[in-house]
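Excluded from the complex is one protein chain; the other protein chains are retained at their positions.
A, B and C are the chain letters, set down in written order, and residue numbers restart from 1 in every chain.
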């Protein structure tokens, strides 16, 4: 059979692991092979050293430094695994597998792009923004202090919202989008309620939209059917479960069923 | 109740972790409190970082540097835990609990002492040798290359055997003892068959002897009754099980039943 | 904040108990922890006469756990009453005595001897093999479980907890049998039967071949069973199996346990009971819970 050959888990040297905001950090690691292969919207599996915690932590790729042979990830410190990652120091190694998933389709990019991000859903959109052609409007929201704004501003107009109102509009990114009636080819990543709102907005305005979803994963490369989401189809039930890790994480907004 | 207060597991800074022979290393770590309390023949529990391996690895104390606030351990790299320890570098921390166990009774030390060690049973005897008064003969055996000999020679006459005959007599330490008919107050540590031979020899010659035993441990501080050895008593069965970690690891040779 | 719980009429100052066999009678822990802060000390299993226990090796390491084959080594109920009760009564904590036996008569004998002893609770370990039934554990058969519970309850001077074995198809059925037999509470889980082979020696690690698996590895099985049992019986439930942190304790309470017991964690860390109690309090503070009883059975 003519299958591409892939390596599994690899140990990668950490270049930096700095805080961007409270409980949010940017991890940069070396992997020329992954940097070569990666596309915006894909993710990698990070594995814990704590051998009680065996499952991968899927983290999206934030920036692809192909020339430097590096990937940038931005992650929120939430549970045991991500808190472990927060302790890693430059020069140490982190165990990674990837890149994984389908990534955003850039074919959809039009003269007008509307990028919508919420919380740690924003970082996965940065590399995409860098590659979009045409005019790009970027609406992003944060719990409190925003981050990555300077880098996003190099790619288009950035509109910021915060939940606590400490910067920009109070509320989430969809409030900006709705208030201003923004349009364009939509690319979105963020919490599920926000993505559901994006889906409804895109349907109402008849805008093409791609959504990047999250689900709990067992493997991250398609073998366990653990990470599914409902996708509309012609079957009797009207849907089937598709894998977020392999068929996604990016799906066309029209096909996703949030429920 | 008036009980001494003790701390449980503590992280201790590693000063050095150097090879002494093939698959045998000396680990030196800082702990003024443990160095203050420790007696020859006691041990410490080392805990793995690998969180699949939760049980302690009991390792005897080889040297007590009270002035420097350090303990020296010598360990053989055998299974997963000890192979993990072999990777630790100076400046890192190792998780330790101790000192544990009873240690050798120095009251028994007489004008003539006979110290018998086999393999990694030798290091636990070094601190003892340093403290013995009177004339001390030290018979020790190794699989191949001997170690710690220079330090032992400062404490008495050292007679060496090796299993492969690469140094000293071919055979184990008991061969030296028997060939020369050595006598004295015996202190012994080593593999069980050797300790059984020591016991028989001491009985034949009516010599007082203390044996340091090994058994698989659950806790190391007396609570699980996991680490027992048969000790002669007046009960119907003629023995009861006593804890190696708390009642030992050092027992009077006469009371131990090897079977 | 209220941490007090009530198990079969006995007030515990907090829901942290010790799991039998992992805390001795507390003496080995006194240098490390303040026994006054433990809700209830459940002592190691005691039998009518001294039991020698199994030959070593009795302990094998397993991934995320430990397999033991201690074989209920104990000095017998008389020695227990003489040595351990006075020691524990020096502290302000509840005392539960775990009872072992090989026949119903042996169990009954221990309970009778303890009826006038100064202890607060009895815990009947029905995972022991029934020598009259070919060594099958009492706890795997509803009829045997009910019979031994009824016989012991008839002579018990203290409320009776029945400790359930997880090595069964339907643990709720066994819990109901214990309830019919007159149990005042149930505790679970005891250890899962498991084995480990040393592939270099080509032999089982334990002298008894198989032993009891405990520790974090068994926690999901324990949480599932506590949930099933709490819905099956109308009795207080004491949950255990792999509790290592305050959040683990909260997980068992939410599954339906009224109190929890800390087992293997004690072996691995002598201050575990205190660390878990502190962790539970921190969790309650953080999530705004005023009464620990409000956590009990909150999951659907």
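Keep in mind that, in the parts below, contacts are C-beta pairs under 8 Å (C-beta built on N, C-alpha and C of every residue); 3 or more make two chains touch, one makes a residue touch a chain.
Only a predicted model underlies this, so the values are computations on that prediction, with no experimental measurement involved.
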Task = Would you mind spotting which of C:155, C:221 or C:281 touches the chain that isn't drawn?
result = C:221
Ask   = Of A:29, A:75, A:201 or A:221, which residue touches the hidden chain?
value = A:221
Key: Positions on chain A where the hidden chain makes contact   = 1, 3-9, 47, 51-56, 97, 215-219, 221-229, 235, 237, 239-241, 246
Task = Against the chain that's been left off, what residues of chain C make contact? List them.
result = 62-65, 67, 140, 167-170, 192-197, 199-200, 202-204, 209-210, 213, 216-221, 223-224, 227, 242, 247, 250-251, 254-255, 283, 287, 298-300
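The criterion applied here is as follows: only the chains that are shown with their structure count from here on.
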Inquiry  = Rounded to a whole Å, what is the gap between the Cα centroids of chain B and chain C?
reply    = 35
Query = How many Å are there between the centre of chain A and the centre of chain C, using C-alpha atoms for each centre?
reply = 46
Ask   = In angstrom, rounded to a whole number, how far apart do the mean CA points of chain A and chain B lie?
value = 55
Ask   = Among the residues of chain B, which ones contact at least 2 other chains?
value = 51-53
Key: chain C, residues touching no fewer than two other chains   = 64, 216
